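These notes are about the structure you will find just below.
Of the protein chains in this complex, all but one are displayed in their positions.
A, B and C label the chains in the order they appear, each numbered from 1.
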Amino acid sequence: MKGFTGPIYSYLAAVLVSMVLVSLLLALFRIPIFETYTLLITGSLGSMTKLGDTLMVSVPLIIASASLVITFKAGLWNIGVEGQIIAGAVAASFIARELQMPTQILLPAMIGAGFLGGAFWGLLVGLLKIRGGVNEIFGGLGLDFVATGLVVYLVIGPWSRKGIASTSGTEPFHENAWFPTVEGFRLSPLAVSVSLLVVLMVIFVFNRTQFGLKLRSIGLNPNSSYRFGIPTSRYILTALVLGGAVAGLAGVTQVASIHHRLVPSISGGYGFLGILVVLLAGYRPFLVIPIAFFFSMIAIGSIQWQLRLGLHSSLGGVFQGTLVLSVVLISAMRLLRQRREKHVKTEE
Amino acid sequence: MNPETLAIVISYATPLVFAVIGETITEKAGVVNLSLDGSMLLSAMTGFAVSFTTGNVVLGLMAGGLISSNIALVIAFSSIRLRLNQIAVGIVLTLFAAKLSAFLGQDFVRKPGPSVQDLHIPVLGDIPGIGPILFQQNLLVYSSYILVGFFFWFIFYTRQGLNLQAVGERPEAAYARGIDVNKLRYFYTALGGFLVGLGGAAFSLDVKLGWSDGHIANFGWIALAIVIFGGWHPIRAALGCYLFGLLQLVALKLQPLFPQLSQVLPIIPFPLMIMTLVFINHRKIQYLILRNNVFGRFITGRAPSALGESFQRL
Amino acid sequence: SSSGDIDSDSFKLGLILVGPQNDHGWSQAHFEGASYAVNKTGGELITIDKVNPADSPNVTVPQIVDDMISQGANLIVATSDDMKDGVLEAAAAHPDTPMIWASGDTAWSDGEDYRSDLKSLGNVMGKMEYGKMIAGCAAALQSDTGNISYLGPLINAETRRLVSSTYLGAKYCWETVKGKSVSDLKFKVTWIGFWFNIPGVTQDPTVVVNDFIASGSDVIISGIDTTEAIVVAGQAADSGKAVWAIPYDYEGACSEAAAVCLGVPYFNWGPSYHKIAKTVIDGNFKASFEWIGPDWDDMNNHDSSAIGFMKGDGLTSDNSKSLDEFIEKLAKGDLNLWKGPLNYQDGSAFLPDGKEASDKDIWYLSMLLEGIEGASTTE
Partner (left out) sequence: MSLKLLNIRKSFGTILANDDISVEIGQGEIHGLLGENGAGKSTLVNIISGSLTSDSGTISLDGKYLDMSSPSDAIEAGIGILHQEPLVFLPFSIVDNFLAGLPKSRDFDRKLLQDDVRKISQEYGFDLDPNALASNLTVGERQQLEIARLLWMGARVLILDEPTTAISETQRENLFTTIKLLAANGMSVIFVSHKLDEIQSICDRVTVLRKGSLIDTPTLPCPTSELVNLMFGEYTQDIPQNQSVIGENLLVLDGICVKDANSVIEEVHCKFSEGEIIGLAGLEGAGQRILLRGIAGLTKCYRGRIFFKEKEITNQSYKWYMENGFHYLPADREGEGLIQGLTITEHFALAGNQSQTIDWNKAAQLAEDKLREYSIRGTVTSKPEDLSGGNQQRLLLALMPDNLSVLSMEHPTRGLDIESAEWIWKELLERSKNGTTIIFSSSDIDELINFSDRILVCFSGTIIGNLLSKETTPYEIGSLIGGIHS
């Protein structure tokens, strides 16, 4: 499946359908519909602080989605992205905890470590795939849980707070290991820049480089690609390692700009959410930014649903799920109709 | 560990047995239903909500089964009719159903409600040793034994079971023998989904009574892993579930000795799944699979050849 | 907004909960306490629940505090030990807004974590030690097997002192009231790793309690935020086992399985929150550390007692009577269980004979007491 492909009107039709479905749900629960939607906007964009928070949520989501674009384009269902985010976070936390250094050195070291940590976790998925014959879907899924297990072990064991055994998290890092923020906001320009840079890099790789073109061709047709002289296994491994490395950066931003410590749920589910974003974007990296931003608006705006309307916190997720489900199903039905019409024509 | 503790292993693993058997059947037919975690959540919620409202546990179980069976049908429809990737649809449905369960279940959180009643089987339950472990449980647990036995018999010893395997193994050959491949796939995906839903409902009506957000404790993902660990064989899969239950308890027993490790033991199904996959993909092992008969099939297990592939007739 | 009077109708209390507000436990107790306060003062309660990284990855405490303040909140209450870092950050960012971190110790000038710089951050906590002692006593009174289990959350100073208090209550009633030998009393704690169950991260409390029962415990005492202990005990009783449970935190928790409930030690946050809200409205809020004991005249008085113990249907009338006598002794001050000689779990001395523990000794208890089975730390 290519995620969403096709003209903009059918995209809009799907968005409309999902809004209607969500509205029906709201009506069913006697929730004011119009207010719900306006709160979503004001709650996520209504002030500089809120805009900043929305941007900060979009950072890991954008990075995770960018990572997924890399592997999806190479035809790989990298469900291991969650684990790779976690591995990046663990590696960055290790640096933050172990190295006493000025922030100018520490932050780049954390970024580098997160990159390597994620890459290592991606490498495991890749080796399992090309050496062990384990499909990346199950290899990745398994390693997601192994990564969580690793964090739980660290948090309750070697990295636990003194006298405390709680899975809640490690001691906060020294402030040198925090991404600097804009005075008075939680917005970290560094984190936002990392996410934009990553997307730009992915766009560059797929628009401008041989490497990206080769990954795409492997994703589209591994047989032909091999005939063209592309060493497919090596590229698959590279894609998973690179995807993992990028995902690792999401882990870095999570520990260094959001939590300032390692917590078991450090990935925040952004890996799985990223899969939805990428499906909606039809694997197109530039669409990742607006869609991830919109998802972040839902995530942040829906806090207001809870605070102002007393709505349940899961409504935002229901909205996102409905949206993706309708877009994916509607575009597939459109394709089916097209195939039918073509078929009828050739029969005539 | 005393018999009573082992009895907990059995009852704790029971929802997992339902889900694993369900998913095994679905995958035997060649379809992967990746939405298990979401499906089980939604059916756990539905099962409890219906039982709570009607006071009838059986109705709750059925409702849980039906809702999950409908999710499974969405996957079947998207892959068979719309030719969408099963994995993609599965993931979307997982997240969607999980959130929906939290939203729809908000009025039922932590309410005391009906639960499945224990029923000790007179003679069997008094057998020293295994009696208290296996037969001082409830009807749901006994049904899970019957289910495992039934599907073992059904898959390997009946006409319909053979057709089920045929569809997942080589759909074009199945079609050539007059089997309606896609109809069976719809059916077994829905049936598998129903059992998965029973598992979800069993969780909230028997293992962890009531409803709370994220109630089923990753059981969906664990079930997916155990289907593989179980080598797509109902009995081995059930043993996998009990092993998982046992590990949970071992983890508790180890807490005073290895407090850090004990917390991590519950993830063991996942490395086991990966190791199983490496194992069955190993060339020498594959040789074993091909050479050995019943024993080899049990020990090695293998995925249905056409798992995840769609079928279109000529 | 901190100085000067506030029109009580426009008063807004922002409440940040770690779990669901209907958890029949810790969070619900806070929610009802805050509702009580706002009912009394007038004004509005703004609540957000499930503020923890597992349930709400996009939501942090400072972010919520910002938002509540921009909505006009005059007092903000953060209700979890787990919110420490966020609360400190928010208090530093909004030095003029009165805030309460329930269960913390940052306003305790004698405490180890005193933050003199955070002038508007106060702490409130009920002396649950008493509630737990009563719970322990009730457990020992009712237990036939002398096998009592404690469902522990995570390990820290707070949980160590609560488990220890429970044990002290149990030991006293086992020895003194029932006249049995302490060597026949088995008191075991198993920790799940957090205040409530997080799938894949914590141990599953349902499994833990089932295991307690299978290994012969007939009374389960809960120390976690949610109700698994009593639910599982109820289920076991349904299948014919003689098992009782003592839930925690929330007055109504017994309703999950009334027949097996021996009682519940609970927090009654209402009076404390009301008092603080009034100081905010009157413009004389002062951050302080409040560790408030029960109203010994009537522990279950909603308008005055910070903690209480509500007896459950499961307690026999004889035991109920004995328990009342035990409570009476505590109330009169005749009985101080935190008094030497007391040893730590490893046998080393905690308090010499006759010495009473200070508040600091208890608050910062570094190890479980002798006689308790289970981990004290992970080191």
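The working rule: a contact is a pair of C-beta atoms (placed from the backbone, for glycine too) under 8 Å apart; a residue touches a chain by one contact, two chains touch by 3 or more.
Predicted model, so just to flag it, every value in this text is computed and none were measured.
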Chains still shown that are in contact with the chain withheld from the display: A, B
Residue touching the undisplayed chain, where the options are B:Q117, B:T158 or B:Q312: B:T158
Given A:Y11, A:F29, A:F94 or A:F211, the one touching the chain that is not displayed: A:F211
Sole residue of B:E23, B:D118, B:E169 or B:D213 that reaches the chain not shown, by the stated touch rule: B:E169
Residues of chain B in contact with the chain not shown: 157-159, 162-163, 165-166, 169-170, 172-179, 289-291, 293, 297, 302, 305, 314
Contact set of chain A toward the excluded chain (per top definition): 208-211, 213-214, 216-217, 220-221, 223-229, 231, 346
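Assume only the chains that are shown with their structure count from here on.
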Pairwise touch network: line, ring, star, complete, or other: complete
Centre-of-Cα separation between chain C and chain A, whole angstrom: 38
Centre-of-Cα separation between chain C and chain B, whole angstrom: 38
Of all residues in chain B, the ones touching two or more other chains: 213, 218, 259-260, 263, 267
Sites on chain A at which at least two other chains make contact: 145, 148, 152, 156-157, 165, 167, 313
Chain C - residues contacting chain A, complex: 46-50, 53-60, 62-64, 66-68, 70-71, 82, 85, 153-157, 191, 193-194, 198, 200-202, 366, 375, 377-379
For the chain B and chain A complex, residues of the former touching the latter: 78, 81-85, 87-89, 91-100, 102-103, 106, 213, 218, 221, 224-225, 228, 259-261, 263-264, 267, 270-271, 273-274, 277-278, 281-282
Touching residues on chain B, where the partner in the complex is chain C: 2, 4-5, 7-8, 11-12, 109-110, 112, 115, 117-118, 138, 207-210, 212-214, 216-218, 248-249, 251-252, 255-256, 259-260, 262-263, 266-267
